[in-house]
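The other protein chains are all here in position, but one chain of the complex has been omitted.
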Amino acid sequence: MTGRWRFSRLLLEQLYLHGIRGLWVVLLAAIFTGQVIIAEYAYHIRYIMHELTFVPPFATSMILTQFGPLLACMLMVSLSGAAIASETGLMRSTEQWDALKLEHISLWSFYIWPRIVACTCICIALTLLNMAGQIVSFVAISPWELGLSWAKVIDTLFDMCSLSDLIQGLCKGAFFGFSYSSIAIFIGAQPGHSSADVGKRSTQAVVLGIFAIIVEDFLLSYIFIHLFN
Amino acid sequence: MNALLTLKNYYLYPKNQPRCLGVDLKLSAGHSLAILGPTGCGKSVFLKSLVGLAPFSGELRLLDSFFHHPLPKLLKFPKRSLPIGFAFEKNALFEFLSVEDNLSLAGAFQDEAQTTQKPSDGERLLKQIGLWESRKKFPRALSGGMKKRLAVARTLIKKPKILICDSPLAGLDPLSAHSIFTMLKETVNTGSTLLVMSLQSYTLALTHFTHLLLLDSSGNPVFCGNIEDFYCKNPHIKAIS
Amino acid sequence: MINLRQETIQLKTFTLELASRLFRPHTQHWNMIIIGTLRMIRTCLVMVILSSLFVGGILVVVFQHHISFFRADSILGAFASSALLREVGPLLVGFLLSGQCGAYVASEIATMKATDQLDTLSSLGLSDMDLVIVPRFVSIFMATTFSLMLSLAGGIVGAYLVAASLYDMSIYFFFSKFQWLIQWSSLWSGFYKCFAFGSAIAFISCYTSYTAEKSVQGVSTAVQKTAIRNMMALIILDTFTTHTFRGLMFVLKYFGVLS
Partner (left out) sequence: MKTPIISFRNVSKRYGNQEVLKNITVDIWPGELTFIMGPSGVGKTVFLRLALGFEEPDEGEIHLAGIPLSEMHISELSAIRVRHIFIFQHPALFDFLTVIENVGFPLLEHHPDMDPPYVFEKAKGVLRSLGYRGTFKKMPDQCTVGEAKLVSIARALMLNPKVMFIDEPTTGLDETTRTQVDHILVNTHRMKQCSCIVVSHDVNSALTIGDRILFFYDTQLHANIENPRKFTSHPDPLVNEFFNHGEVF
């Protein structure tokens, strides 16, 4: 497909369409979740170790491997997963799908691949952004929560984690992005549904996307922990 | 003049009802076929089976490719796209593309050999249907009549040899229905295209069309042939119209 | 785009109308509410239990990796369950319920609005708030709160199953440090969060779908808006409930209500 409909142009459109909306949502969420993680962690470590200097390194390793990709991709499921599922559902119910087939356009390279690749790249980028946001927010609040000065917190920030944690988080983000967008398109493209239950199909896509992310997070955490150390 | 569309004992399977009687038709350029029948009698299934979106059995010759299915099977899509324009009932406009892109996508995958599609074609068509000012808008913002016009324009841009429309005049007020119908008739009057259309109003079918296909409520063809045979079969109708 | 002023006016009128109708007992609609709640719980029961098992599993896998640095494996069970009860459990399963209960009902109401059923109700002289919105609001609230509490139990069972199978911990070893780390306060904080999340999901789903556009496009935008607003509300409420719960406990201790 050349010219106006070449793959890179379609991919850029999808990147812009789904990425822009996700940007400020993930930033806002990162600020709030960063504080919650530190508050809960401090409560528990205060019980076990009675000494809070361990909290920042633990929290960063937890963010890099767990909360960074998980929360970013959960938000992306509700943002672009629901959008893709309802858009595909509408296409299916108003016969646009057959119209594309009649035009001899290969649906995979015109409609499906741009969206899946775009969602995967966006999830990787937003995972990075989410990690940074959460770390900044928990460092900012640590003097009041943990009673440690900023300088001390920043020194011990990356003691517990290494580059492998970052790679784990980004791989998880890629897996989550790929899984929820393909689920959304698969559910949306189911034949034989009227325009009335397009809404129900997109909620089904959101629910299955979130469930898939939780299951994948469990499996990937287990595999990565036993793979890397 | 070679026949563009020939059907020999063409059977249909609308909503897996029992088989209906065979349809035999021979249409060439410049002819126009009107399909009439109550709602839910399989008019749109018949139109879709011509293009390969619904299973059929019997012989179908489209332009120069021939399909013979003893059993009900979907039409295998020929490799290159045949110059056939299809306007859907629910005018399947691509919601995620602007009006301009809807048109350019329709003509983008035509073989360069058959029709050289210049960008000016799109502009001329848009001006003709009065959508040139709102070409950057999305189909969501258009009114009912404008959506139907865009759907028909999308089929005309490929300069098709066979133009198939699924009840394009349904639910429209007389003024926009008139403008769409004149646009379709002009393409047929040029003598190079064949128009196949499903309709609701009998008076329009009898006055403006050369061939007629009447279906009853369970999908069996009651009459199939050109207008003259229809009149000589039931002369009292000629007196009324 | 509806400007912010018009949005706030819509929000104000909707909340006033909902609040006034919510606390007037409508006897004949109670059967509708109960049937709606039971149907909603039945649809999201399997998904809630399965996802809470996996949430418990995630916590055990991650904390086992962290605690192995201190060689203090005995506190793994208590640590994972306390983290689950206090914060991670309600949040993750709340995301799932915001889609399963919240967005599902939102798509129902938005489709009813798109096919003019709400206007037909008011044109027949019946108030659509009484017959459609209030029963669904109450049934979402009850279904979500019940499911979240169920997920807390499911999470602990899931944590135990993963700890027993992957890290072969015996049941006594798993529950040994429970009394020490988990007091009643962490259980109340879990319930407090479940109530807060349930009410937020119920209000946002009903409001977003009631003010949706009247077209097929309106239904899909209503579902997307509900899903994202529910999730943002859960995250913001999560922080809000953590801090207010700590303040609440301080006040109760100060007045001697709690030991």
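Here the chain labels run A, B and C in written order, and each chain numbers its own residues starting at 1.
FYI, a contact is a pair of C-beta atoms (placed from the backbone, for glycine too) under 8 Å apart; a residue touches a chain by one contact, two chains touch by 3 or more.
Keep in mind it's a predicted model, so treat the numbers as computed, not measured.
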- Pick from C:S123, C:S165, C:Q183 or C:T244: which residue touches the chain that isn't shown? C:S123
- Among B:T6, B:S98, B:Q200 or B:N226, contact with the omitted chain is made only by B:Q200
- Query: Which residue, B:G122, B:G145, B:P160 or B:G219, contacts the hidden chain when the whole complex is considered?
  - Reply: B:G145
- Item | Touch residues of subunit B, complete complex, unshown partner | 37-40, 143-145, 169-178, 181, 200-204, 207
- Hey, which subunit C residues sit against the chain that's not shown? 28, 112, 115-117, 119-120, 122-127, 131
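As a convention for this text, only the chains that are shown with their structure count from here on.
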- Query: So which has more C-beta pairs touching, A-B or A-C?
  - Reply: A-C
- Select the chain whose centre, defined as the mean of its C-alpha atoms, is least distant from the mean of all protein C-alpha atoms. A
- Whole-Å distance, C-alpha centre of subunit B to that of subunit C, is 52
- Query: When the centre of a chain is set as the mean of its C-alpha atoms, what distance in Å lies between subunit A and subunit C?
  - Reply: 20
- subunit A and subunit B: spacing of chain centres that average the CA atoms, whole Å: 46
- Task: List, in ascending order, every residue of subunit B touching at least 2 other chains.
- Result: 95
- Message: Where in subunit C do residues touch two or more of the other chains?
- Response: 217
- Contacting residues of subunit C [partner subunit A, same complex]: 47, 50-51, 54-55, 57-58, 61-62, 65-66, 69-70, 72, 75, 79, 82-83, 86-87, 92, 95-96, 98-100, 103-104, 106-108, 110-111, 115, 166, 181, 216-217, 219-220, 222-224, 227-228, 230-232, 235-236, 238-239, 242-243
- Item | Of subunit A, residues touching subunit C in the complex | 25, 28-29, 32-33, 35-36, 39-40, 43-44, 47-49, 58, 61-62, 65-66, 70-71, 74-75, 77-79, 82-83, 86-87, 89-90, 160, 195-200, 202-203, 206-207, 210-211, 214-215, 217-218, 221-222, 225
- Item | Touch list for subunit A against partner subunit B, complex | 1, 3-5, 87, 90-91, 94-96, 98-105
